[in-house]
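For this view, one protein chain was removed and the others were kept in their places.
Take a look at chain A:
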């Protein structure tokens, strides 16, 4: 064998041998895990502790008070009804739209996209009041119109029915996005082969298409149900008016009492948290299974010709767009131009910009705008920085901790904003760290709540960067930190920017954890709108809503532009 002789074995190796150094990589990795763990676990721990402890030690008195409450049966019943109803509305509308959009030649394709994206710029604090203008029993436009024509006032946005409808319509875009992806990724050739066997269209839909997307459908259903369970705005604005309580508003109600029964509130929150956790864990499990049903081939599903149905589907699309987007926005703009609200007519008499000038000259409101801006930008920067390193640990490090870190970073998804607020209040009322009553506690809340979104964007962005690009930099002498700074972060930057924009958007919409954590001077926009609503100045609410929507509209447009180049799903 013509092989070289081995180099002499008994020589002193020239540079001193070393183990891999514990450098920046270890430092940043451990630091990230510590920060994420602190943010996520500490409020949960305090929540449990707050629910279980009093001066004398561990007690179940809070649980007893919370769950033996004679009204609780009614609350749970209403919650179930509301969640089921709103989920049904969202899943039915969203799935139908997704099917029409992906699998048929329905007209107005652009409109589908718009109706899925515009609601991102319509925060609940503006959207819900819009529906009050449209369908409240006394001032609602729809009631006034039907009263004039038919002499009846059938619509009532207050109460469980109205809550179901508004929450359902507001969640529809999420279902639409999830189900569009599912319809797009299941193989249309299965349907086509069924068609060649002579099966009718309805049979194919029922026997082939629906079973194929059933896992995605189940996952979407659970996600939307958890969202309904956790969302605060709709129950607070539409339920409390007539004394209808669901779990989340019951918790809020308990927090407004004096003295606050922290144990009972904590106990109730833990119950809500448990239900939400079951929902989220189930949906993740289901969608993990669903990922395997797609074949991975890129196919252009052939669109089904609707024929004469096309007109009807087009009309339905227009109607949906009118109801879900156009009417609420129009009535909001209309109301914002009036000093005192009156039912719309053709006259423009009394139109005034007073509301806007009042909004823009109110010191508290301007403070709120400033606070929201600071918090939005701060949360975006902090979350994306954390997410970049979390994403690196999850996607790249091959560390055994990766799965745990991933699960940890996604945990806030199951914590309702209000419950997180409660947990943080528990923590920082008792902690020596003086952040209670400052913007810092809100920043902590926002960073925790929005961490999962940031991590999702960062993971997607980093998965798209081939690991060999980093390996090559390392081989050519780049340290871990240089590789991060010169290779991975620049290549993942569009995704990180999109994530940051998304977080600014959701920060400006935030109400449910701010409502428990703000104090005078640290109001945010959501809180300010909610206060105006509680004071009954609906036209100011409308004016602030219009401004907020316009601002978010600009941000969302930028987000769509960035994310569109990136292929990130905006859910």
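Convention: a residue touches a chain if its C-beta (ideal position, glycine included) is under 8 Å from a C-beta of that chain, and two chains touch if they have at least 3 such contacts; residues count from 1.
In this section, contacts and distances are computed from a predicted model.
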item	value
Listed names "ATP-binding cassette domain-containing protein", "Multifunctional fusion protein", "NADPH-dependent 2,4-dienoyl-CoA reductase, sulfur reductase" or "Catalase-related peroxidase", matching UniProt entry of the absent chain	"ATP-binding cassette domain-containing protein"
From A:304, A:461 or A:487, residue that would touch the chain that is not displayed	A:487
Selected from A:260, A:274 or A:474 as touching the chain missing from the view	A:474
Residue of A:403, A:519, A:534 or A:557 in touch with the missing chain, whole complex considered	A:403
Residue ranges of chain A at the interface with the undisplayed chain	1-7, 11, 13-15, 17-21, 400, 403, 466, 468-469, 471-479, 482, 486-487, 490-491
